[in-house]
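All protein chains but one are shown at their positions in the complex.
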Amino acid sequence: MPFDPRNATPDQGTAFRTSRRTLLAGLAALPLLGAAAACGDDDSGSSGSDKVELSFFWWGAQARADLTEKALALYTSKHPNVTFKKTWQANQGYFDKLATLTAGGNAPDIFQIDDNYISEYASRGVTLDLTPYKESGKLDITKFPESLWKYGEVDGKLAGMAMGENTQGLVWNKTLLDKFKLPSPQTGMTWEAFIDWAATVSKTAKVPGTQDPSAVYQALWVYLRQNGGDLYKDGKLGFDETHINKWFTLWKTARDKGATPTPDIIHEGNATDISKQLVVTGKADTSWVWVNQMPELKKNTKDELGVMAYPGDPSAQWARASMYFSVFRGSPHKDAAVDVLNFLGNDPEAGKILGTDRGLPSNLDVRKLVADTVTDANMKQTITVQNDLGTKFGPSSPTVPPKGHSKVKTELIRIAEEVQYGRQTPEAGAAAFVTAAKAAIGQS
Amino acid sequence: MPVRPTAPRPPVPAAPRRGRAARRRREDLAGYIFLSPWLLGLLGITAIPMLISLYLSFTDYSPLISVTEANWVGLDNYRRMFTADPSYWHAVRVTVTFALIAVPLKLASALGVALLLNKALRGIALFRGLFYLPSLLGGSVALAIVWRSMFNREGAFNSLLSLFGVAGKPWVNDPTWALPTLMLLAIWQFGAPMVIFLAGLKQVPTELYEAASVDGAGAWRQFRHITLPMLSPVIFFNLVLETIHGFQGFTSAFVLSGGTGGPVDSTLMYTLDLYIKGFVELDMGYASAMAWVFLVVVGLITVVLFSTGRFWVHYSDSAEK
Partner (left out) sequence: MRSKVRLLALIVILAFVLYPLLWMVGTSLKSPEEIASNIGLIPRSWTPGNFAAGWSKFDIAFGRFFLNSAMVAGLTVVGNTISCLLAAYALGRLRFRLRGMWFAIMIGTLLLPGHVLIIPQYILFRTLGWVGGDWPYLPLLVPHFLATEAFFVFLMVQFMRGIPRELDEAAVIDGASPYSVFRHVILPLSRPALVTTAIFSFIWTWNDFFRQLVYLSDLKDYTAPVALTLFIDSTSESSVGPMFAMSLLSLVPVFLFFVAFQRLLVEGINTSGLKG
C-alpha cells in the first residue's frame, strides 16, 4: 500500500492510545462496528435447502433494472432457496449511499462498483477476496480475457468480478461529415493528423472538429501509454511533468488552430453525462468516450454516429472492466453471493438477458452468443468495433487504478480547464497536476 | 457564553411574595416540561452524532472503516486544512463572496416584493404563490439544467441582452461569471424569506396603522415607525437564517456545477468542498474538521448578529413603547 502521509501521526504515547481504544472498544459492542464486523468463515450454505436472501445494489437506468431483475429471477428459478432484495438507483448519489451503508455496517451482500472506487473499498477491507473462489473454480474466470479479469485485482487479491468490457472509443458525427463530404477519421492516425483533420472539419462544416480532451483522463492515459509511460505504475504515477506538458501543449496548439470549441463549450462537454457530450449536442463533431457508450449516445441524436479507437497506436488501449460486482466481506452468505456472481458472469442465458448493457460480456463464449443474437444496429457496431480493437491490444495492460484515482481525475479536469481558459500555461499546469496527483494517491 | 437576545425584563406586577416564588417554580417546571421533546431530541438524536463527528475530526476516519478503527491524528486535520490545502482557502473566499453579495440582495428582494404584495390587490393570493414557485423547486436537477441552459452562450439570457445591444458571455461556463450566476439562482429563490416577511407583516396590528393615519402620518412615516420596528424580529430572523444558509449553501452549487464546484473551482462553496472531501474522497475525518471550523466561525458571526440585534430589534414582549 502506498505510503499515506496522513497515517504519520505524532506519537501521542502508546498508553494513551491504548486506553482510548479500550474505551471505544466497549462502545463498539453495539453495531458501531462497521465494515469488518462479521469476519470469519460463517456461511449458511448456498447450495442447500436453507433459505437465503441476498441484498443486491446497483446503479443504472430502468432498462438495466429490467434486465438485471430478469437475470436474478432466472437464478432464483434455478435455486429456489435464494431470493434477492434488490435496490437500484441512478448513479447520482450511488457511491454516497454505498459509503453510508458501509459505515453503518450495512453494506449489501453484492454491489456494483467501478475502477473509481474499487481500490479504495478493497484496501479498506470492504470487498471479499475472491481469489480463493477463483482458484477453486467456484468463480470461473477462465473464459474472460486475462487482462480483463486481472483488472479487478487490488494488491494481488481479486476484489471484484469484471461485469463488462469496454475500451476507449472516439465517437464522431457521421451525418455532418457526409453532408460536407469530409472523410471520417481512421484508427491509427497520429494525434497531429487527427488535429489537422479536426481543424479541416471546423473550417468546412463550421462545427468544431473535436472536443478538447485535455481533461479526459482516459485520453491522457492512452497518450501516456503510447509515449513510454502509463497513468500508474506499481502504485505510483507513471508519468512526469514532461509528459503532461507535451499533452497540454498539444491541445493548446489544437485550440489555436481552431480544431476545438471555445473553453466554455469545452467545459460543458467535460461533464461526464452522456447527454452533455458535444457530439450529441452538436457543438463538436467528436467526443471522447468509451466504445460501449456509443448506443447510448445514439439515443440522444437523430444523426448517424461512428466509433473507433483514440488516435495513435491502438495497441496502447486495453480491455478495461467497465464495472464490477463485488461481495461484501462481512456478508453472512458469501458462498451464495459468489455463486450468483459466477452465474451472472458465465451463464449463457443470463448473458443473453443482460446483453451489452454494462459493456461487452466478459465471458468470451457468452460474448459470441450475444453478438450473434443482438439486433440493434448500433449495438452490433459497438461489438464489432470492440472485438476488432481487442485484436489490436498490446501485450501489457494496466492494473486497476489505486486509491485516490477519483481525485486524480478531478484534479486533471480542474487543471486542464485552467489551461484551457488560458489562466495557466501548459508548463505551469503540468507541474501543478503532477504535484496534485502525487498528493492524491499519497505518493511522497 | 449564554446568548441573551431578550430585552430587559418587564416590571413584574405586584403580588404577594409567596405567590411570586411559587409562580417562579411553576414556571421553571413548565419550562422544562414544554422543552422536554426538544431535550429528548437533542440528547437522543442531535447531540450524539454531533459529538461523534467532533471526535472523528481528530481522526483519519473514512466511511469504509468502523469508527473504532479510525486512528487518532490529533490536530493534523486542522493543520492540513489551514496550511496545506489550497482548495480550502479558495472555498472560503468563494463562500464569503457569495454570502456577502447574495444574502443582502435576496433579503432586499424578499422585503421589497413582500411590501408590494402586502396591500390589497386583485389576485394577490395568486401573485404570492407565483413568486414562491422558484423556492419550491429547491435543488432539483431539473432546475439546474434550466439555469445552465439559460445562462450559457446560446441561452435565453444572452438573447435578452442582445435586445439591448449588449454582447453576451458564456456566463455559467465562465470562471469569472459562474459564481454570479449561482448568486442569481439563490436570489431568484427569494420567495421563501418573502413568505416569512409576509407572515410577519400580517402580524402587525392593523389598529396601529389606523391610529397613525388618524394622526396624519404618511406612508413613509408609517413604514419607518410602525412597519419596520414591528417587523424587526422577523427581519432579524431572516437575516440570521439567510446568513447561515448563505454560508451553508450546498445544493444549488452542487447541481449547477455537476458536483465539481467548477468551472475551475469558481463555484466551490465551503460545504461543497466538505462534501467532496468527505464523500467523494472518503476523507471523512478531514471533512468533520472542516465542519467544526465552520460551526465555530459562523457561530461567532451569529453571536455578533445577536449582539447588534439588541440595538435595533424591537420585541413586543418588552416594556418599551
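Each chain gets a letter, A and B, in the order it is written, and its residues are counted from 1.
Definition applied: a residue touches a chain if its C-beta (ideal position, glycine included) is under 8 Å from a C-beta of that chain, and two chains touch if they have at least 3 such contacts.
Please read all numbers here as calculations on a predicted model, not as lab measurements.
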(message) I'd like the shown chains that the missing chain touches, ordered by label.
(response) A, B
(message) Using the document's definition of touch, tell me which of B:T97, B:S162, B:T176 or B:Q203 contacts the absent chain.
(response) B:Q203
(request) Using the touch definition up top, pick the residue from A:T131, A:T187 or A:T272 that touches the left-out chain. (result) A:T272
(request) Check the options B:A21, B:L75, B:L133 or B:V166 and report the residue that touches the missing chain. (result) B:L133
(request) With the full complex in mind, choose from B:N71, B:S87, B:Q222 or B:T302 the residue touching the hidden chain. (result) B:T302
(request) By the contact definition given up top, give the residues of chain A that touch the hidden chain. (result) 30-32, 34, 55, 59-64, 85-93, 96-97, 99-101, 103-106, 271-275, 280-282, 293, 296, 299-302
(message) Tell me which stretches of chain B touch the chain missing from the display.
(response) 1-5, 9-10, 13, 23-24, 26-28, 30-32, 34-35, 37-42, 44-46, 48-50, 52-53, 56, 63, 67, 113, 116-117, 119, 121, 125, 127-143, 145-147, 149-150, 154-156, 188, 192, 195-196, 198-200, 202-207, 230, 233-234, 236-237, 240-241, 244, 248, 250, 270-271, 274-275, 278-279, 284, 287-288, 290-292, 294-295, 298-299, 302, 315-318
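FYI, only the chains that are shown with their structure count from here on.
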(message) So in the complex, the part of chain B that touches chain A is made up of which residues?
(response) 60, 62-69, 71-74, 76, 80, 141, 152-153, 170, 173-175, 258, 260, 262-265, 276, 279-284
(request) Spell out the residues on chain A that touch chain B in their complex, using ranges where they run on. (result) 6-7, 9-10, 12, 17, 20-21, 24-25, 27-28, 32-37, 92, 95-96, 99-100, 102-103, 105, 120-121, 124-126, 262-265, 267-268, 270-271, 273, 404, 406-407, 410, 413-414, 417-418, 421, 423
